[in-house]
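What you see is the complex with one protein chain gone and the rest in place.
So, subunit A:
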Amino acid sequence: MSFDNAYESLLGGEDAHWAFGTGFSEALSGVDREFPAGVDREALAAYCLMLGDDALIYSQRLSEWCSRAPELEEDIALANIALDLLGQARMLLTRAGEVLGRDEDALAYLRDEREFRNVHLAEIDCGPGPGGDFATTIARLLVFSSWRLALFSRLRGSADPVLAAVAEKGLKELAYHRDHAAQWTVRLGDGTDESHRRMQAGLDRVWPFVDELFATHAVETALAGVAVDPASLRSEVDGVLEAVLSASGLTRPQDTRAARVAGMAGRDGVHTEAMGYLLAEMQHLHRSLPGAVW
């Protein structure tokens, strides 16, 4: 480009100028979007919403760190992770929308709280709000990314070609997220007395939300060969967490489980009180201007 006219590229030119990339191009171009024979499409849509909402809502939480991280490098890293998850959410909501006849934005902005299928771990405030700090944020990232990485590595074998492709693409991203969280867990566990205390408190804060990640839902049971049964991931994920915690000199919290509500939790659309506020903020503008184009 010429440097004499700042506006030269305003209406054309190539797109490759993001410093860190956005990952929102046609990531799945060329993937077969036919539904495999014999698959319960409603269940498939529900499953895509589960995994898509996990990524969307967690991305919304993580992006709260933007301009608030302890170092510029960390600001960039957390934004990167939020962007990866947002990209995963978009692909999964789009897939759900192919069954439901709605696009990604209709699903993200026009569903009510009871229609969101994400796990509670994705929605709780782990900082920078009053619900946590950087250590709590890292504790959630460690648990979430270890779990999702194990899930996606099995999902690559899904009978649904789109889910398999989303998993394949997401795997590298999640491996980086887990690695980033593990490194910080070790650093904070080992660093100073204060960081050790905070890291342990962060783990204690997120631990009650771990059980829900491994609870099998009826939708997953109905999608044998398409979905992954999360119960099958438990020992692998436990092993990873154990290894990271012991390298950090941290104690695995007692297995306390957050009780369900009349037997229901996030996968059933029953959330924590934090969720309503999160959605109010996220959806407000989109809902305020019906018919607008963005």
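Everything that follows uses one rule, which is that a residue touches a chain if its C-beta (ideal position, glycine included) is under 8 Å from a C-beta of that chain, and two chains touch if they have at least 3 such contacts; residues count from 1.
Everything below uses one rule, namely that contacts and distances are computed from a predicted model.
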Worksheet item: What does the UniProt entry say the missing chain is called, choosing from "Phenylacetate-CoA oxygenase subunit PaaA", "Acetyl-coenzyme A carboxylase carboxyl transferase subunit beta", "MbtH family NRPS accessory protein" or "Aminomethyl-transferring glycine dehydrogenase subunit GcvPB"?
Response: "Phenylacetate-CoA oxygenase subunit PaaA"
Discussion item. With the missing chain put back, one of A:His120, A:Arg198 or A:His217 would touch it. Which one?
Written reply: A:Arg198
Discussion item. For a quick check of understanding: of A:Ala37, A:Ala224, A:Ala259 or A:Leu289, which residue touches the chain that isn't displayed?
Written reply: A:Leu289
Fill in: Touching the absent chain when the full complex is considered, from A:Ala82, A:Val99, A:Leu142 or A:Ala265
A:Ala82
Item to complete: Check the options A:Ile124, A:Leu188 or A:Leu213 and report the residue that touches the missing chain.
Response: A:Leu188
Response to the item:
subunit A residues touching the chain left out here are 1, 3-11, 13, 15, 17-24, 56, 60, 63-64, 66-76, 79-80, 82-83, 86-87, 89-90, 93, 104-105, 108-109, 128, 133-134, 186-188, 190-192, 194-195, 198, 281-282, 284-286, 289, 291-294
